[in-house]
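Right after this comes subunit A.
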Amino acid sequence: MLTVDRLESGYGRARVLFGVSLDVAAGQLVCVMGRNGVGKTTLLNTLMGVIPATAGTVTFGDRDITKLKPHERVRLGLGYVPQGHETFPQLTVHANLLVTLDASGNPASALDEALDVFPRLKPLLKRRAGFLSGGQQQQLAIARALVTRPKLLILDEPTEGIQPSIIIEIEEAIETLHRSGIAILLVEQYLDLALRLADRYVILDAGRVVHAGTATDLQGEEARRLLAV
Partner candidate 1 sequence: MTALLEVRDLSVVFDGFRAIDGVDFTVQNGELRFLIGPNGAGKTTLIDIITGLTKPTTGSVVFDGRSLAGKREHERVRLGIGRTFQTSVVFEELTVLENLDLAASFRRPLWSLLARRKGVIAAVEQALETTGLTDLASRKAGVLSHGQRQWLEIGMLIAQGPRLLLLDEPVAGMSSDERSRTGELLTSIAKDHTVIVIEHDMEFLRRYASQVTVLHEGKVLIEGSVDEVRADPRVQEVYLGRAREEAAHDAVS
Partner candidate 2 sequence: GDPATTEGTASGGGGDTIKVGLLHSLSGTMAISEVTVRDAELLAIEEINKAGGVLGKQLEPVVEDGASDWPTFAEKATKLIAQDKVATVFGGWTSASRKAMLPVFEQRKALLWYPVQYEGLESSPYIFYTGATTNQQIIPGLDYLKEQGKKKLFLVGSDYVFPRTANKIIKAYAAANGMEILGEEYTPLGHTEYSTLTNKVVQAKPDAVFNTLNGDSNVAFFKQLKSAGVTAESMPVLSVSVAEEEVTGIGVDNIVGHPVAWNYYQTTETPANAKFVEAFKAKYGAAKVTSDPMEAGYNAVYLWAEAVKKAGSVEVEAVKKAAGGIALERPEGLVTIDGETQHMYKTARIGIIQPDGLIKEVWNSGEPIKPDPYLKTYPWAGGLAS
């Protein structure tokens, strides 16, 4: 479904990714891991077209999307939850969802479905998103991506700064979505959580894929060593 081939990118003259290749098959949950600063967020941002690729290709379905604008990728079915629980701070929770909904052209039911995944958002609908706590914002962020009914959901550290019970809810939500057939590309630092969820994993180091395999491989000492400094 998503094929990344020898992707390179960076910021200005500083290169961060040095030829990353990976695949996400339909319905698969792939977990990207690696220490701080290895380029995970950069990879996702390049996939979404937020920063341009300097080399390599990104294919989604059978389409080469390397040169598309971010919003065009969203319309093709990529949903993105960036790192750091991002919101439209002055809009209400409801407006945050609505604005995404009408950009996607989906019917209003998509919004209700998203709220069903995160029922805790329902009492907050009239609050301004900027004043929510981190955990509330993160749930909103995922819900907002769901409203676009993505075929592939890309999540960057969705549990960062989230209280344990909500981490569980988010984990459950991801599981549910995964089971419903949505492909997921997940960046996650909690190894145990990644182990529970992922079909396959990819380990990045210094902008390169240094290890890839199925979740069971990851139990190995080798992978644990790669994730350590």
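Here is how the candidates were picked: all candidates are chains of the complex that A comes from, given by their letters.
Keep in mind that, in the parts below, a contact is a pair of C-beta atoms (placed from the backbone, for glycine too) under 8 Å apart; a residue touches a chain by one contact, two chains touch by 3 or more; residues count from 1.
Since the structure is predicted, the reported quantities are computational estimates derived from the model, not experimental observations.
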Interface partner of subunit A in the complex, by touch - 1 or 2: 1
Touch list for subunit A against partner candidate 1, complex: 11, 14, 33-38, 41, 83-84, 131-136, 138, 157, 160-169, 171-172, 189-193, 196, 227-229
